[in-house]
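For this view, one protein chain was removed and the others were kept in their places.
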Amino acid sequence: MEARNASAVVVGAGDFIGGEIAKKFAAEGYKVFAGRRNGEKLQPLADEAAARGHSIVGRSVDARKEEDIAAFFAEAEAAAPVEVCIFNVGANVQFPFAETTERVFRKVWEMACYSGFLTGREAARLMLPRCKGSIFFTGATASLRGGAGFAAFSSAKFGLRAVAQSAARELGPHNIHVAHLIIDAAVDTAWGRERIRERQGEEALKNTPPEKFMRPAAVAEAYWRLHEQPADAWTFEHEIRPFGEPW
Amino acid sequence: MEARNASAVVVGAGDFIGGEIAKKFAAEGYKVFAGRRNGEKLQPLADEAAARGHSIVGRSVDARKEEDIAAFFAEAEAAAPVEVCIFNVGANVQFPFAETTERVFRKVWEMACYSGFLTGREAARLMLPRCKGSIFFTGATASLRGGAGFAAFSSAKFGLRAVAQSAARELGPHNIHVAHLIIDAAVDTAWGRERIRERQGEEALKNTPPEKFMRPAAVAEAYWRLHEQPADAWTFEHEIRPFGEPW
Amino acid sequence: MEARNASAVVVGAGDFIGGEIAKKFAAEGYKVFAGRRNGEKLQPLADEAAARGHSIVGRSVDARKEEDIAAFFAEAEAAAPVEVCIFNVGANVQFPFAETTERVFRKVWEMACYSGFLTGREAARLMLPRCKGSIFFTGATASLRGGAGFAAFSSAKFGLRAVAQSAARELGPHNIHVAHLIIDAAVDTAWGRERIRERQGEEALKNTPPEKFMRPAAVAEAYWRLHEQPADAWTFEHEIRPFGEPW
Partner (left out) sequence: MEARNASAVVVGAGDFIGGEIAKKFAAEGYKVFAGRRNGEKLQPLADEAAARGHSIVGRSVDARKEEDIAAFFAEAEAAAPVEVCIFNVGANVQFPFAETTERVFRKVWEMACYSGFLTGREAARLMLPRCKGSIFFTGATASLRGGAGFAAFSSAKFGLRAVAQSAARELGPHNIHVAHLIIDAAVDTAWGRERIRERQGEEALKNTPPEKFMRPAAVAEAYWRLHEQPADAWTFEHEIRPFGEPW
């Protein structure tokens, strides 16, 4: 493991993808600061990392609150310069258009888009003076397609993609790599399986062949490879899907 | 003029595009309900329409408030079934990414995206039982492209486009035509000219040839033609630009 | 009917869409020159037009041959300045990738892309000195999506779209309106019904609800309306689909 004086901030370090991202960057020598609601749930992850000589600090962060985000980044920066920032908060909901409440619409946006803006901006503020860093956002099929029943979710994901694009165009020439990772698949998690069951039924879940699921570790690996790209060959939009996924 | 027992709701009936849309649909026989902040500014438009035997009712509406939107639609529906709904609120701002405040980001979204959701949803609630109607949203270049300096604006416009897409896919089969009009140009208004001066300087404005401006009336006409499309040849995304506009 | 001293050239004036386009522009006062393989099949169309005082001249044209296209345009231009050009040749085939012969791949391209280039270029040559005219190309779902089994067809349609885009960007500032009409649906023709039967079976055809078919006349009307657009609000890409079509 390369010794580094650099930290990586993961906002939305949930049980699946976010946790794997934290582990990957910790394994690569970064001081990882992992934030989520109920940060105490991150203790096992932090302990596991420590046992391997890696560093993951778990924190409770409400990413919709500017002061929370600022404090979280300040803590990371105090430990080591923030070199990586990954925003990974999701909020997948489905409602008929006419029954989507203003509360749902607003909350989904706050979680999946507004928080991403706050996170990306905070990272940019730290990285701009150094002209160095990676800021990555997790997208989904709904980032590109407003499907029936997904007005709230896709609106937030479209909005997050715009934030990422705008930031990429502005920060790229300052040597800050902004990318938007589109996961065009169900990720193989308890939650992902539950979504399929809910929307398509028990049968559909049973019949989903293994080649249609993506391992959370594959997502973490994809992020790592984006971060490693040389500055003369950066990707902005990076889509990944399992080989058996129709598109 | 065809006599109609139908109303058209225009949310965002400003001095330029929105006003022309109101006039066009009034001239085609609709009872037009035009909403904007400072609704009293709509009085001349209403008077002018009345002088021609057309009907435009101007109202003060804060489109970010659910109760305002609901009351506005209820008034229109009481006059005649709402058959057309056009959302035309803009909020074009430009800031460096790191200097975009959370207040700006949130406000631009509330004006340009959230209000559009509330407006479209209210229209859908009235139209769904009748399986009839048109719901149109005004987009811009920033609906498809997150340019440097436009994180807030393009995020809101991307988000509005997702609302429109999702609604179109869900409501289309119920014979409700949802469309998203992309105006890929400066509209020829005092405001549009001011934007060019601000961003590119006085010289750029002077040198802008007339063939790069779009008349507000051309936008109104485009909306009318979308509304007239037969149900077997509907357009969802409708882009328009002047012949001299590079793209 | 407005009296005009202008001709409209329709390349690919088959039994369905192309024929309707010819009728529409003839009804609007254009001297229509309709070309297809087996031009003698156009006689009934020409007779029908003549009976109404409209003008349609049918010709046998192999659109893959430069000299054929040039002669066809020259004849039209001799009658009246060519003001409208519509390219409407299709070549929808489906084969597994590994079984697509080079002969099929080449022929589909010659019919659906190369012919379109020749047609558009010939029109441009006549229109450029006058700074006036419309050049329209018929696209399909396959213009935007390379589906499994459609390597040959979608490759040709993608290629045609590029020709249209490139021409639009170059000719627009010369006041020549180039547009690409995407018909995202089955058109209601014997041929279209046959394709559904072939690909999805007899049952699928029986179960196709009428709201998923587009009338050829609706396509012709869409072209007419594109042609009528004012120069400050031109559309390049115009997609149409029936209200019941999923997308």
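For clarity, chains are labelled A, B and C in written order, and residue numbers in each chain start from 1.
By our rule, a residue touches a chain if its C-beta (ideal position, glycine included) is under 8 Å from a C-beta of that chain, and two chains touch if they have at least 3 such contacts.
Since the structure is predicted, the reported quantities are computational estimates derived from the model, not experimental observations.
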item	value
Missing chain: touched chains present in the view	A, C
Touch criterion as defined above, residue of C:Glu40, C:Glu66, C:Glu194 or C:Glu228 at the omitted chain	C:Glu66
Residue among C:Phe72, C:Phe150 or C:Tyr223 that touches the chain left out of view	C:Phe150
Selected residue (touches chain absent from view) among C:Ala34, C:Ala76, C:Val163 or C:Met214	C:Val163
Residue ranges of subunit C at the interface with the undisplayed chain	66, 96-98, 100, 102, 105-106, 109, 113-114, 117-118, 120-121, 124-125, 128, 142, 145-152, 154-171
Contact footprint on subunit A, counting only the chain that is left out	169, 172-173, 175, 177, 185, 211, 213-215, 218-219, 221-222, 225, 229-247
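We take it that only the chains that are shown with their structure count from here on.
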item	value
Copy-to-copy rotation for subunit A and subunit B - C-alpha atoms, rounded to a multiple of 5°	180
Intercentroid distance (Cα basis), subunit B paired with subunit A, Å	33
Averaged-CA centre spacing for the pair subunit C and subunit A, given as whole angstrom	45
Per-residue multi-chain contacts in subunit B, two or more chains	169
